[in-house]
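Missing here: one protein chain of the complex. Every other protein chain is in place.
This part shows chain A:
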Amino acid sequence: MLPILGGILWTIPLMWRQQGEEAVSNATALLYIFGVWVFVIFCTALVSRLIEPGSDLIEKEGGS
């Protein structure tokens, strides 16, 4: 689920305007891309922590 979310968030910039006055600047892009990155890392750490406690839980959730 997270890779898909990340994938979608990181393809959004492709829809930004690329020419003309209203083109998005790379400084904004920098903030955006790294912002998503931090968000994804945070979520993963959270998820990992949640499934850490019992390895039994991992078996039951298999394939989710």
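In this section, contacts are C-beta pairs under 8 Å (C-beta built on N, C-alpha and C of every residue); 3 or more make two chains touch, one makes a residue touch a chain; residues count from 1.
Basically, contacts and distances are computed from a predicted model.
Asks: Would you mind picking the UniProt name of the chain not drawn here, from "Peptide ABC transporter ATP-binding protein", "LruC domain-containing protein", "histidine kinase" or "Coenzyme PQQ synthesis protein D (PqqD)"?
Replies: So, among "Peptide ABC transporter ATP-binding protein", "LruC domain-containing protein", "histidine kinase" or "Coenzyme PQQ synthesis protein D (PqqD)", the name matching the hidden chain's UniProt entry is "histidine kinase".
Asks: What residues on chain A make contact with the chain left out of this view?
Replies: Contact residues on chain A toward the absent chain are 2-3, 6-7, 10-11, 13-14, 16, 18, 23-31, 33-34, 37-38, 40-45, 48, 51-52, 55, 59, 62-64.
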